[in-house]
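Structure in structure tokens, see below.
One protein chain is absent from this view; the other protein chains keep their places.
Labels run A and B following the written order; every chain starts at residue 1.
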Amino acid sequence: MPHFSFEYSANLENMIDIGKLCSVIRESAIETGLFPMPGIRVRGFKAEHYSIANGDEKHAFIDLSIRLREGRPQDMKDAATKIIFEAVKQFMTPALEQHSIAVSIEMRDIDATLSPKTGTIRDHLPT
Amino acid sequence: MPHFSFEYSANLENMIDIGKLCSVIRESAIETGLFPMPGIRVRGFKAEHYSIANGDEKHAFIDLSIRLREGRPQDMKDAATKIIFEAVKQFMTPALEQHSIAVSIEMRDIDATLSPKTGTIRDHLPT
Partner (left out) sequence: MPHFSFEYSANLENMIDIGKLCSVIRESAIETGLFPMPGIRVRGFKAEHYSIANGDEKHAFIDLSIRLREGRPQDMKDAATKIIFEAVKQFMTPALEQHSIAVSIEMRDIDATLSPKTGTIRDHLPT
């Protein structure tokens, strides 16, 4: 059920390893204890076109949206957001020290009544 | 007005025909009777980078977001979601039987007061 979808400017690929970042987010999401592992889906989308702040092409960004089925208590969501944010920040520290980058996260609920789902991932996990 | 935007892992392109899926979603949306045909916009975005469940690269996902102008009754939205979900599931059945795939849909309202629009599609439709 939990979705971790991020957008990033194409120039970020010269600053960090995007595939590795996906793993970092997935592992930190498991660590929170809030999300069942089989439902975790992390993915990133590169923007070839972007324009940031004063328009200087050196600026980069990454913006992570976390969506989860409604019903979790606010303090647990807050704690999970913090854990994931810290993991992202730590992974990006060397890049942040060198480059002009904006990092942001937003968590929001999914309306459970209008969000059907199915799938076979659990059948393909090691037992 | 209705938007059908889905995200999918790049490996799904080896499992289903993404262009055909766009048509399936568009046709099922028309079938619901809830959405005016000229306003239907289906599109898909491939994630080159992703990390799912235990991180095994065989896992795939598709996640469809449906957005519509607020004001429709809940039971009509629920029925429309079900029709579209069934169409997607049916189209994907052969792939689901073979592969590890997560399928999800979320429908949500658009705040009508902060969503201007314009366009010329109606002028280009056959009469």
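The rule is simple: a residue touches a chain if its C-beta (ideal position, glycine included) is under 8 Å from a C-beta of that chain, and two chains touch if they have at least 3 such contacts.
Here the structure is a predicted model, which is why all the values come from computation and not from measurement.
In the complete assembly, the contact with the undisplayed chain comes from B:3, out of B:3, B:72 or B:89.
Looking at chain B, the residues touching the absent chain are 1, 3, 5, 18-19, 21-23, 25-26, 37-46, 67, 110-111, 113-121, 123-126. Although one chain is not displayed, chain A still touches it through residues 7, 9, 45, 47-56, 58-59, 61, 63, 74, 77-78, 81-82, 85, 89, 96-97, 99-108.
Note that only the chains that are shown with their structure count from here on.
For this pair, chain A with chain B, the centres built from the Cα atoms lie 21 Å apart.
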